[in-house]
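Omission of a single protein chain aside, the complex is shown with its protein chains in their original locations.
Per-chain residue numbering starts at 1, and chain names A and B are given in the order in which the chains are listed.
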Amino acid sequence: MKKWSYIGLFCLFSILPSLSFPVSAQQKNIILATTTSTQDSGLLDVLIPSFAKKTGYFVKTIAVGSGQSMAMGQRGEADVLLVHSPDAEKKIVAEGYGINRRIVMHNDYIIAGPKEDRAKIKGIKLASEAFKKLALANALFLSRGDNSGTHAKEKSIWKTTGVNPEEGKWYQQTGLGMGQTLNVAAEKKGYTLADRGTYLALKKNFGLDILVEGDAILLNIYHVIEVNPAKWPKVNSAGAKAFADFVVSKETQDLIKTFGVDKFGSPLFFPDAGKKEEELGR
Amino acid sequence: MNMVEHVPILEAKNLEVKRGGTILLNIPSLSIGKGEILALIGPNGAGKTTFLQTLSYLLQPFQGEIFFRGKKVETHISVLEYRRKLAMVFQDPLLFDTTVFNNVASGLKIRGMKKKEMEARVIEQLDRFGMSHLSHRSAKTLSGGEAQRASLARAFAIQPEILLLDEPFASLDPPTRESLIEDLEPILYRTRTTAIFATHDRLEALSFSDRIAVMNNGMIQQIGSPEEVMNHPIDEFVASFVGVETILTGKVIKKNAGTFFASIEGQEIEAAGDAHLGETVFLCIRPENVTLSTQFHREATSARNVFTGRILKIAPLGPYQKVQLGCGFPLVAYVTNHSLEELSLTEGKEVRASFKATAIHVVRKGESWKGF
Partner (left out) sequence: MDLILEGIKKAFWLLITLDPEVMEITFLSLQISGTATLISLLIGVSTGTLIALSMFPGKKIVASLVNTGMGLPPVVVGLFVTIFLWRNGPLGFLGILYTPTAMILAQAVIATPIVMGITLAAIQHLPQKLRLQILALGATRFQMVWILVKEAKLPLLAGVMAGFGGVISEVGASIMVGGNIKGYSRVLTTATVMETSRGNFDIAIALGIILLVLAFSINFIITQIQQRERPR
């Protein structure tokens, strides 16, 4: 019965293992909507297992842009958010979709560009000055264009310059995550706004330099927000609180402080739990 | 009175198949006796296939009633149960993509027969059709003739009470066809299988059947013994379909080396071929092989058969004239318009007709196993 053997084989390798998929209880699952930078930098690969070990919660990390993360929170499709788009965050808290918004950490944005620096922005102190110069030089600029925190930050900088970059041919939107946008910028020898964490993590792969850094406007602050169970009863509020408490705990903050030092020589994120947003970057 | 013995194995009443307002089949009544072999002949599109498929409930819907051994199908016996008494062989072998053995076994497998019994049956049929050596071959590798043999073996393995054959030899080349027919005939007679057999070849019908039904436009034009149908066609259509050749029925009375003499209506015709003394044979003579002459003195001719007869009728037929003669038996000849004038042939005139012994196609009826 040769013909049965391969059908049997097929069934075996496909059905049997599928029975072993973890059927975890709903209460033990948390959906964490976060930005690509926390996943791409590898930070979550360190934090999540530690959290799981401590609390027994199974975290489903959905790494999308900050914009989509907050949209998920707003729809009650996520339990907890770890995001970096302060204006939008304040809005959803004000609307009552998010509660307990707490500061977690920061790093900063940098303007990265090719070594040749055709637009000559290296060393400029103000990010808005640098952007203006890029626009004047018609230098290729790669924008995330995906409503992520980085994209929101970039738009807010453009606003201060009074330039509408979307009118220029030199301004291109990738619609991709941070890592991929950096890759595109490197390939096309363009400029981009990137968070330092992702930049450092990917630096080995391309010849993009940090051209502008240190402006207060370039501060990149991450907050953890619990989704309001009053709005969405299906939200796992206990799990969300446990996770939020975990990321601002002393132990986790210490983990964040040292994350990346061994690999990149400097930390990727600076823990800020308990601080006020206004205190940072001063 | 006990009538059970006389109940026909298959009876059809008022069968009608209509598609889109066209009547494809219209059979008011037909019954077939156990062991009978009925040939359906007729041109393409005459409704032979439709008839066979209706009888086997493969073509639905249709109007009318079918009785199997007196039991009405659908009422007293289910369609499936009825269908399992039948076997059907099509023009194409329609074998399954597996070994010859599995193909022959397929009907039995469908019936859920036990493996041991099934194997014995399959082996028997393979042996009967001379295919034992091909048992484990893939059906796809068979030649056309082998494939049709396998298809027949598959049908016989079921031990059907009625066998329906839909032009099973039509796509085979002549030698293959002949050898297959030679094998099939004794099997049919020995197993006493009732069979309905569609063909457009009159000679195949002649050699095979107990009765012939001539079909046209979905209707049976004439049904009767081969002799009746061939020699006494009831209308123009039957005549034109069966009557291209003169077909004579005779008894063998004398044998020579390579030829024999058959007696037809008191006349003797010499034909090339072999036959047993006393056997009934059909002699088929094509009209173009008959030569007419008005010279009555004995000149040298190689033709073995020379008869004097009277012209009954002359009718134009395309480039020829069709001349019907009476010379103790009916005979048809074709002559060209030119010859007609030259010989000044007219109806009622006496002529001499001659044809060679080798120009006669001999069809042996039932052959030796059937006995006389």
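The definition used in the following text is that contacts are C-beta pairs under 8 Å (C-beta built on N, C-alpha and C of every residue); 3 or more make two chains touch, one makes a residue touch a chain.
Because the structure is predicted, anything quoted here is derived from the model rather than measured.
Asks: Touching the left-out chain: which of B:Lys48, B:Arg154, B:Arg211 or B:Arg304?
Replies: Once the missing chain is taken into account, the touching residue is B:Arg154.
Asks: If I consider the whole complex, including the chain that's not displayed, which of B:His76, B:Lys140 or B:Arg190 touches that chain?
Replies: Within the whole complex, the residue contacting the unshown chain is B:Lys140.
Asks: One chain is left out of this view; which of B:Arg83, B:Lys251 or B:Lys349 touches it in the full complex?
Replies: Answering carefully, the residue with contact to the hidden chain is B:Arg83.
Asks: In the complete complex, the non-displayed chain touches which residues of chain B?
Replies: Considering the whole complex, chain B reaches the absent chain at 53, 56, 58, 80, 83-84, 86-88, 90, 92, 94, 96-97, 106-107, 110-111, 138, 140-141, 154, 158, 164.
Asks: Suppose we count only contacts with the excluded chain; which residues of chain A make the list?
Replies: 3, 6, 10-11, 13-15, 17-18, 21-22, 26, 31, 36, 39-40, 42, 45, 48, 58-63, 75-77, 176-180, 182-183, 201-202, 204-205, 232, 234
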